[in-house]
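Take a look at the structure below.
Note that this complex is displayed minus one protein chain, with the remaining chains in position.
When the chains are written out, they are named A and B in that same order, and each has its own residue count from 1.
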Amino acid sequence: MLRYLAKRLLLLIPVALGVAFLAFLLIHLVPGDPARTFLGSHSTPAGIRSLDHAWGLDRPLPVQYWLFLDRLLHGDLGQSLFYQASVNTLIASRLPATLLLLVYATILSLLISVPIALLAAVRRNSWVDQTARAIPVVGIGMPSFWLGIMLILVFALRLRLFPVGGYGQDTLHHLWSMFLPGLTVALAISPMLIRSLRASLIEALDSDYVAFARSKGLPGWIVLLRYGLRNASISGVTILGINIGFLVGGTLVVENVFAVPGLGSLMVQSIMNRDFPVVQGITIVFAVIVIVVYLLTDLAYAALDPRVQFS
Amino acid sequence: MSTVTEVLTSEAAVPRRPRLLRSRTLLAGAALLAVIVALAILAPLLTRYNPIQQDLTHILLNPSRQHPLGTDELGRDVWSRLLYGARTDLRVAFVAVLFPFCIGTFVGAISGYVEGWVDFSIMRLVEVVVAFPFYVLVIALVFAMGPGTRSIYLAITIVSWVSYTRIVRAETLVAKRQEYVLAARVGGLSHARILFRHILPNVITQCIVFAMSDIVLDILAIVTLGYLGLGVPPPTPDWGNMIASGQQFLTTHWQLSTIPGVVVVITGLALMLVGDGLAEVLRPE
Partner (left out) sequence: MASMNNDDGNEPLLEVRDLDVEVPSGRGHVLAVDDLSFAVRSRESVGLVGESGSGKSLTLRAILGLLPPRTRIVRGQVSFSGTDLRAMGKREMCKVRGRGIGMVFQEPMTALNPVVRVGEQISDAARRSLKLSHREARSHAVEIMKHMGIPDAESRYDVYPHELSGGLRQRIMIAAALVSRPRLLFCDEPTTALDVTIQDQIIKLLRHLRDETAMSLVYVTHDLAVVTQLCERIEVMYAGRILESGATEEIFQRPRHPYTLGLLKSVPRIEVPQASLSAIPGSAPTPSSRPSGCPFHPRCHFGGPECWQGAFPLRMVQPGHASACIHDDRCADEATRELVIL
């Protein structure tokens, strides 16, 4: 297992470098002079020159990349152009809300998707199954921000069960305010989860090994648990991991709908403020979260499936 | 002993409809999509209002005979904005799917066919792109390149090509080892000819099916960017910025935000039905 972990980490290095490079490239995609663009109406020749120098834009490209990497490895994501603070400080202050939203959404999406997928796979062609098959077809096309607005309309404005947005002061308040945002992200991702989970459950239940298990006289629920679920959950872990990219992306938009003080809303605000270092920093942080989750998913898969070779 | 013709006629003779018409899902989806596209194309005939013309004396009107869906906060007719928004969003989405489709398919085919370190490098590149959440990267790219549809096309292309690459690469790896390919090699066909004339046609059907759901994702991306103020620049009507500007009137005029969203869902439904229907029909028998 340790060798597997080491091998995966080794493969991560080119990816990490690539991620850093892509993030580095962002500033160079800006048409025209980045410094002028970001200073906007405040640009003066002197101002542009000093910003160029501060950003190292007057140096050759490879040198710039090297400096960027160097800063990155020291954990320095730069200074915000808009706030009088380092990007790190800003991100640190906003990270908890986003993480809470992520965890909340993951738990809720599992609570929604797993029972539906299970019932659909076990009771094939029943109304549960028909619904489970219809949900992805309708749900994948549903914009998450619109869903959030609809939930606000019904549960916050009409029924007054939850707040319209915000974060609250204490833990209980946090959980209460984040319920609708979490539910929105969960509902946005559930159609895909239901579709994949149902498919892998069906594959397990229709397999020869389930038929053989039943032929031994094992009752239905044991077969479902030890032979159906056990096998399907292995690919289920992978499915969940793959969808984490969408989950994280979903939090970005939903934070803006509900005015949650997290990384997503900071990112959009910074875009409005033309605060480039913050945007770049948040992009990198999001990528790191996703990479970590992928790594954990791979490890979980290797731990669960004995067929994986640890060579 | 019976003759061959007698054998054939003694079996039940069943006329079969052409393949494309056999899936009810496909027919339903295609019909719905046709209606939506028709509405978009016929927009000038279906409304007399200019979607970007403001009329501050007639703001926030409820639905009436003059304005079937009412007016928004700048006095613009909602029905007209909906139709013209369809033109914008659908056009951008359909075009935006083409570049990733072509680029991704090509790269995937090369990667799967050549293997070796070319494949290795491409796969690492795929992993880099995939490490960024879809919306995060799209938004960051649109931000960097400035607002406008050109940035949207570019951003979507940079992010979406990977899905096609993965599909095509996986299929190519399998197809490469099939006997018909080995036979072609023995027959002396060049690699390029095998790849493009023999392997790709078999592999492309999965991409086409996926492209349907990819268009849905693109519509969502465009609409989301519109909502965040990063999409199609105003005053061009777009379902996303309609929802955004309607959000402040949720308590009094909830239809302003609701209706465009419903339209997006229905469009997505039509495309998903077409995709699922195609998958049914194109499944190798």
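Going forward, contacts are C-beta pairs under 8 Å (C-beta built on N, C-alpha and C of every residue); 3 or more make two chains touch, one makes a residue touch a chain.
If you're wondering where the values come from, they're calculated on a predicted model, not measured in any experiment.
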Residue touching the undisplayed chain, where the options are A:L5, A:L157, A:A199 or A:A213: A:A213
Options A:K7, A:R49 or A:R230, residue touching the unrepresented chain: A:R230
Hidden partner interface residues of chain A, rising order: 124-125, 206-209, 211-220, 222, 226-227, 230-231, 234, 304-307
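We take it that only the chains that are shown with their structure count from here on.
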Centre-to-centre distance between chain B and chain A (centres being mean Cα positions), rounded to whole Å: 22
Residues on chain A engaged by chain B in the complex (per definition of touch): 11, 14-15, 18-19, 21-22, 26-27, 29-31, 37, 136-138, 140-147, 149-150, 152-153, 157, 245-246, 248-250, 252-253, 256-257, 267-268, 271-272, 279-280, 282-283, 286-287, 290-291, 294
In the complex, chain B residues that touch chain A: 124-125, 127-137, 139-141, 143-146, 213, 216, 219-220, 223-224, 227-230, 240, 243, 247, 250-251, 254, 257-258, 260-261, 264-269, 271-273, 276
